[in-house]
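The complex appears here without one of its protein chains, the remainder shown in place.
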């Protein structure tokens, strides 16, 4: 059985890290699938999906990681060409990845207690995001 | 239904970023699956798979990210031991990841308009790559 659902989300951009665990769980609960996989995918090239312990200290630490390793304030060829100033957002998103797959077992996602599913919006402006939630199994 | 297909690709190595979106779409179109997941996986430990907006500015920016964060010109224990000079390629590939899963819905991949699927070949020489395209669903 394959059920494809969608989460729509307004983000603030600028490394906005949004906990979508509850929304994913709700979408899964509405299906008749008990065992299988939940595939999450964000359409767009300036956002990514991962898991993190969702507490304010780590949100700031994770943003710091991106500022140090893929800085906003260096020159990007993308920006010279297109002028939209979000070359760093694209690079960060490609590194983090657009998809995440979580096993579902007896209607429960295999997450740890302090492990939340997050959308990270790296773009340099607020965005309306579509996250595909595809539940496949039996 | 499970259909396993393959894309063969000659790369130039040296952070060669190749757009495989069209080839993936073609392989998917040849199956009878309309809804499900498309799992991409590259066999080998010096290449990875991700998505990016495929335009020349970003290709150069993404390569810059790798040069800054996992430089070619520092000392790698792998190279001291095996002498093949591609320790940096292995490290980059392990960080980017070898797999990507994209939901398929009504025969369409859930990609954004400016979001292409890419193979990134980090090796220090041209390679012939095999990418598995596995389509599962109904």
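All chains are identified by letter, namely A and B, in their written order; residue positions are counted from 1 within each chain.
One rule holds for everything that comes next: a residue touches a chain if its C-beta (ideal position, glycine included) is under 8 Å from a C-beta of that chain, and two chains touch if they have at least 3 such contacts.
Note that this is a predicted model, so its numbers are computed, not measured.
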item: Residue ranges of chain A at the interface with the undisplayed chain; value: 35-37, 50-53, 55-58, 60-62, 65, 68-69, 95-97, 100-103, 105, 110-112, 114-115, 136-138
item: Interface with the undisplayed chain - residues on chain B; value: 1-2, 4, 37, 39, 41, 43-45, 69-70, 76-82, 87, 90-91, 93-95, 97-99, 101, 132, 134, 136
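Keep in mind that, in the parts below, only the chains that are shown with their structure count from here on.
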item: Intercentroid distance (Cα basis), chain B paired with chain A, Å; value: 19
